[in-house]
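Only a portion of the chains appears, each positioned as in the full assembly.
Each chain gets a letter, A, B, C and D, in the order it is written, and its residues are counted from 1.
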């Protein structure tokens, strides 16, 4: 996990900020379960599980809050 | 997911801000499960599951917090 | 959902703010499950489910945070 | 629910603020399940359920965040 993947929280648009929030939500899963094959198997399961998808959405919401603040809500 | 869907976090009214929060909560599900038919099947299930509906409401609440701040709580 | 239901986040008192938070938590459920009969059935179930009631309370807490800030914590 | 129960978010001490957060977490349950006997039955169950107790603690944490801010963290 030494290669750089998060140089900044600044994004040009809200939509890019949302994409970054999705990335941030996935990275903790990757760091906790580093095995790509296992993650792939788990993904096949939770993609068909409504509760898991909603839980993913909750994590994205928290990260989007952080990213939005870092960008002053893209108001500037 | 390249077409623009989030040009701004600003809305004219609190109610439009709430609608945007709902949209933000759904988009993470869409990005995690891009298959529309599968989402449709899952929706048929969780629409009848109280816990899932409450969990959706929790995600909306977090996004509404973000949108409300971006709009200075529509006080201006 | 076109009739206005959220003209403002301002309330006269903390208690009215809490009531608004409850309303905000219910509206996302209503927008996700628009069928009133189905919601009524689900309500009969989750009213007797401690975990669901606590989950509802969690959503109210997040919305109350938003409403409280919008009102500067009713300090003025 | 018309009698006043939340005149203010201000408390004299952090500990009283915590007590208020507990009260705020319980009130949403009371408003969703107004039947005192039913709440009493549910309480007997979730008092012995570790997950439910932790979930209650999570709601208190969110409300304590709100109350702490309303009191400027009792720094004044």
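One rule holds for everything that comes next: a residue touches a chain if its C-beta (ideal position, glycine included) is under 8 Å from a C-beta of that chain, and two chains touch if they have at least 3 such contacts.
Source: prediction; values computed, not measured.
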Task: Homomeric complex, total chain copies (4 given) - done: 6
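Just so we're on the same page, only the chains that are shown with their structure count from here on.
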TODO: Provide the C-alpha centroid distance between subunit A and subunit D, rounded to the nearest whole angstrom.
DONE: 31
- [ ] Could you please state the distance in Å, as a whole number, between where the Cα atoms of subunit A are centred and where those of subunit B are centred?
- [x] 16
Open item on the list: Just the number, please: Cα centre separation of subunit B and subunit D in whole Å.
Closed with: 27
Task: Shared interface positions of subunit A, touching two or more other chains - done: none
- [ ] Can you check the complex and tell me which residues of subunit B touch subunit C?
- [x] 13-15, 18-19, 22, 25, 47-51, 53-58, 60-62, 64-65, 68-69, 73-75
Task: Complex interface listing, subunit B residues touching subunit A - done: 1, 4-10, 24-29, 31-33, 38, 42-43, 45-46, 49, 51-52, 55-56, 58-59, 62-63, 65-66, 69-70
